[in-house]
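All protein chains but one are shown in place.
Presenting chain A:
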Amino acid sequence: MARFNLYQEEFHPSPLKRTWIEFRQSHAALFGLWLFLFFILLMVLGPLLAPYDPLTQDINALLLPPAWDANGGINHLFGTDSLGRDLLSRLIYGCRVTLGISILLVFVAMLVGVAMGALAGMTKGVRSSIINHLLDSIMVIPTLLIAIIIVAILGTGLVNSMWAITLALIPQFVHTTRDFVRDELQKDYVMASRLDGAGKIYLFFNAVLPNMIEMLVVQGTMALSVAILDISALGFLNLGAQPPSPELGTMLSEGLKVAYISPLSIALPGCAIFLMVLSVNLVGDGLRSALRNRFKH
């Protein structure tokens, strides 16, 4: 039944709400959001959900097939690996480690990057030019290569690879922040605020930063997908997390030894990384197009 409108109700959603309305239009983005929330939930509730300890080895249950196999049991849903560790528990803990660390790294990189970018964007002259040139040169070097060099200096290990990836992520944030701050400083509202006598620090925190948050979120999702891929790649190459720890990339390289007997041990961790990155990318994509559509209206 069509409802007619008696009153010309005016609907003025807040920018955030409008973004959400635009975001909701895309099924892919919503699917990505649900998937991402699922992984977040898995990360937070991991220890409660996992049926076994991820490190406990069981000699009586080596390389058990998954539950749907004729020889499999319900005790281990996805079976066990070559040391008798429950694959499902390792997978849950693996998602926890990989996603948790990646989010942490992105936050740290974002803080440092935004600070440096603001500095580069607000200053002028030789100092800014030097910062810019340095940044441009770092941007060109592949993140993985930076990570490899840092790991080579510090030695392998999860913490060292975390340092490496954080350092490798920082330049993107600096770059986008700098460009954004520069553009924003030309705008009238900043000029108005400046005419009111606002200082540089006040300008940045009260005029520029609130407008930058959306861009930072989008940039953050991009950085998050890079961070997940890089940390698992380093784990896979034996440069990051070391074998007993349930990190998805490390699990993948461990599973390689028994890939013939239990293909699931390389299929599952890889699939988890893929879905994680996919969800982050879908959310990031959806957010970006939502913001673009919002500005169009």
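Here is the rule we go by: contacts are C-beta pairs under 8 Å (C-beta built on N, C-alpha and C of every residue); 3 or more make two chains touch, one makes a residue touch a chain; residues count from 1.
Criterion: contacts and distances are computed from a predicted model.
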> The complex has one chain missing from view, so what does its UniProt entry call it, picking from "Cytochrome-c oxidase, cbb3-type subunit II", "Multiple sugar transport system ATP-binding protein", "Monovalent cation/H+ antiporter subunit D family protein" or "ABC transporter permease"?
Replying inline: "ABC transporter permease"
> Among A:Pro51, A:Pro142 or A:Pro244, which residue is in touch with the absent chain?
Replying inline: A:Pro142
> Of A:Ser82, A:Ser193 or A:Asn238, which residue touches the hidden chain?
Replying inline: A:Asn238
> Pick from A:Ile131, A:Met212, A:Ile273 or A:Leu287: which residue touches the chain that isn't shown?
Replying inline: A:Ile273
>> Under the stated touch rule, tell me which residues of chain A contact the chain that is not displayed.
In response: 28, 133-134, 136-137, 140-145, 148-149, 151-153, 156, 175-176, 179, 225, 229, 232-233, 236-239, 249, 252, 256, 259-260, 263, 266, 270, 273-274, 277-278, 280-282, 285, 288
